[in-house]
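All protein chains but one are shown in place.
The block that comes next holds subunit A.
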Amino acid sequence: MSRTTVSRTLLATSVLTVTALLATACGGSGSTTAASSGGGKNLHVYAWAGEIPDSVVKGFEKETGIKVTVDTFDSNETMTAKLSTGASGYDLVEPSQYTVQQLIGQQLIQPLDHSKIEGLDNLAAKFRDPSYDKGNKYSVPWIWGTTGFAYNDTCIKSATSWKTLFDSAHKGKLYMLDNMLAAYIAGLQVTGHRATSTDKDQIAEATAALVKQKKILAGYNSTNYPQLLSSGQACAAEAWSGTAMAKVVQSNKNVHYVIPSEGGSIWTDGLAIPKGAKNVTSAYAFITYLLRPEVAAKATDDGSSASANQAARAHIKDKDALKNPAIYASDAAIAKADFLLDPGTAMQYFQQGWTKVKAS
């Protein structure tokens, strides 16, 4: 008896769901049509998880009546794949800086009409006219972070240079990020080159430095290195700024996050409008909304990320975050930091070199 009931329930559920699916499908296409003809009452956003706080989305919906759908991706590549179909349905995407370059190259995003955006002046100097997108022609930076290193002062008194991570005095207590491009930031800068280098010989030099360094490393780690630093198991580790690192810097006074004197590097996730977006008016409205200082402040207060908006800093309630270098590195520290760019054809030199490092 129970079996029959179960199969019936399953059948009923399935039928209900099919009906619901058809209903939503029809509803969805119907509203899209309405939006494209009626001036935009919808907005489809494709962003990194957690980078556009829910409070921001709700606030925008309440103020404008535009219905926002936010989908999240796990990597720039996933997002690029979707856009490359040409019919992704998204009106606003959030690529990282090197992906902005790639999307421009593949003609997947459209130039921004600056007359439809207010508040670009609020951006910090570093993000106005960045190297990867001259004049913010295609993208508006939203949040940012850095790649540097962190150390525990119980075993290293003070450190300001990448050389710390290449110093055999700390053998077996050093970690590097398990990430090719991140490792090469250190490798290139410690050998006196820029992190944006695409020169074959310079990359080979960096590879040699990284191979040599591997002998004194405890390992490559991009997951729990903040904890290793906190427990003292690691003396120094290459590190990404962000929530995990910031928590350790906050809770353990012995751990310090540093942008190395050689420059380190900086990344930013910005807003761009895909080619063929249907609700362009809504997308511009959302960009303008996100550029408001009090809204951008929520990226820090509700999302624990650093905002690219200079004017927002006065509105941030979490003053500790502003002082935490693992969230907001100081202006002086990032002055020399390069945006990592799309290495283009030099990618193969990095890949071959990294294979050599990993196999050594």
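Methods note: contacts are C-beta pairs under 8 Å (C-beta built on N, C-alpha and C of every residue); 3 or more make two chains touch, one makes a residue touch a chain; residues count from 1.
Here, contacts and distances are computed from a predicted model.
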Item to check | Protein name as given in UniProt for the chain not displayed, "Glycine--tRNA ligase alpha subunit", "Lipoprotein", "ABC transporter permease" or "Acyl-CoA/acyl-ACP dehydrogenase" | outcome: "ABC transporter permease"
Checklist outcome for this item: Touch assignment to the omitted chain, from A:K82, A:H170 or A:R292, lands on A:K82
Checklist entry - Which positions on subunit A touch the chain that was left off? => result 2-3, 6-7, 10, 13-14, 17-18, 20-21, 24-25, 28, 44, 48-51, 54, 69-74, 78, 81-82, 84-90, 224, 227, 242-244, 247, 303-304
